[in-house]
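Complex shown without one protein chain; remaining protein chains in place.
For reference, chains read A, B and C in written order, and residue numbers begin at 1 within each chain.
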Amino acid sequence: MTPKEIVHKMFDNDPFSKWLGIEVEHIAEGTCQLSMIVREEMLNGFGIAHGGITYSLADSALAFAANTHGRQSVSIDTSINHTEALKEGDKIVAIAKEESLKNRFGFYKIEIKRDDTIVALFKGTVYRTNKDWE
Amino acid sequence: MTPKEIVHKMFDNDPFSKWLGIEVEHIAEGTCQLSMIVREEMLNGFGIAHGGITYSLADSALAFAANTHGRQSVSIDTSINHTEALKEGDKIVAIAKEESLKNRFGFYKIEIKRDDTIVALFKGTVYRTNKDWE
Amino acid sequence: MTPKEIVHKMFDNDPFSKWLGIEVEHIAEGTCQLSMIVREEMLNGFGIAHGGITYSLADSALAFAANTHGRQSVSIDTSINHTEALKEGDKIVAIAKEESLKNRFGFYKIEIKRDDTIVALFKGTVYRTNKDWE
Partner (left out) sequence: MTPKEIVHKMFDNDPFSKWLGIEVEHIAEGTCQLSMIVREEMLNGFGIAHGGITYSLADSALAFAANTHGRQSVSIDTSINHTEALKEGDKIVAIAKEESLKNRFGFYKIEIKRDDTIVALFKGTVYRTNKDWE
């Protein structure tokens, strides 16, 4: 399967990524770009986007980017810094970059931006299983 | 304001924690216990709970626990390991523990469990602002 | 090999743990306790222990604790918060706790203390290879 076929197979069966309103903007081996718009139901008690929203967008980007190589890959360790508050209506974009790819592990950085401003920095490590996408 | 008043003020105005179906089971200074049930719309393309769901529950637990001291506190750095797959219908509980509390920073561990099994391990650092809850 | 035999085999051939002056205080399956004393050559430009010193002690504790089960295990992801400054002459103790053990991965928390005060919090994830200690 090609990177696009794999990501579309993952995304078409992913109810939470759909609830988030994620749009798949770009897919290639080892990377992807996703976007979404912050809705009222995604806010927390401070009236800004709940930290789980940007995390979820980035975690989907990690899963898609890591699986493009054709081996089923699962997240082992992820971390995120929230650097800017997000308001309802803000469009955010997540861009996944593969920092290092080994036989058993892949290491990714995902930048989440609103226009040109970084709003969150995400780091993810995945374990690459022996199971291929087919 | 008491820890319970602060958390209820945060929670009553937190649409995303409500969408998650979070129940506040326990609140005390420096800690809290939350629970929720995984729903179909929270699954990912592997048919298990999206990583963003457990993260979001834990992130709410971090925010509530850290703010109980009466100073407004914001998350600076969070990380999570997903150690078990979760299915639709699973009930998960997040228990926040304050590991260290300093003037400017608080350090928390949040265990997420299904029954007695750890399903995710979350670590969070918060910055304690000068603004009090009132 | 027993947990003690494994750790002593690792420690006896570990020049950097020896340079640190690490003492192995306790070993059991899934855990260990190490101590050391901060020396002048371990300080940084602020006159306090370099962050790499507490990290190194904790990283040794992670390696020892994770290998006690008899499977060779390697660190995949580690993080640390430095919560207290350390001075020359301070004795610090690292206590490793296994939070979750799976077939392929182990998850550990290591508390670093000076007397009863936490001075750093370390989290480590290891990959458990198929190679046994023998």
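Things to note:
FYI, a contact is a pair of C-beta atoms (placed from the backbone, for glycine too) under 8 Å apart; a residue touches a chain by one contact, two chains touch by 3 or more.
From a predicted model like this one, the values you see are computed outputs, not experimental measurements.
By the touch criterion stated above, the residues of chain B touching the omitted chain are 76-77, 79, 104-105, 125, 127.
Listed for chain C, the residues touching the missing chain in the whole complex are 9-17, 19-20, 40-47, 50-53, 55-57, 59-60, 63, 75-82.
One chain of the complex is left out; on chain A, the residues touching it are 79, 81, 83, 99-100, 102, 105, 107, 109, 111, 118, 121, 123, 125.
In this text, only the chains that are shown with their structure count from here on.
Distance from chain C peaks, on a Cα-centroid basis, for A.
One inter-chain figure worth recording: chain B and chain C are separated by 28 Å, centre to centre, where each centre is the mean of the chain's CA atoms. A straight line joining the Cα centres of chain A and chain C is 32 Å long. For chain A, residues touching at least two other chains, in rising order: 76-77, 79.
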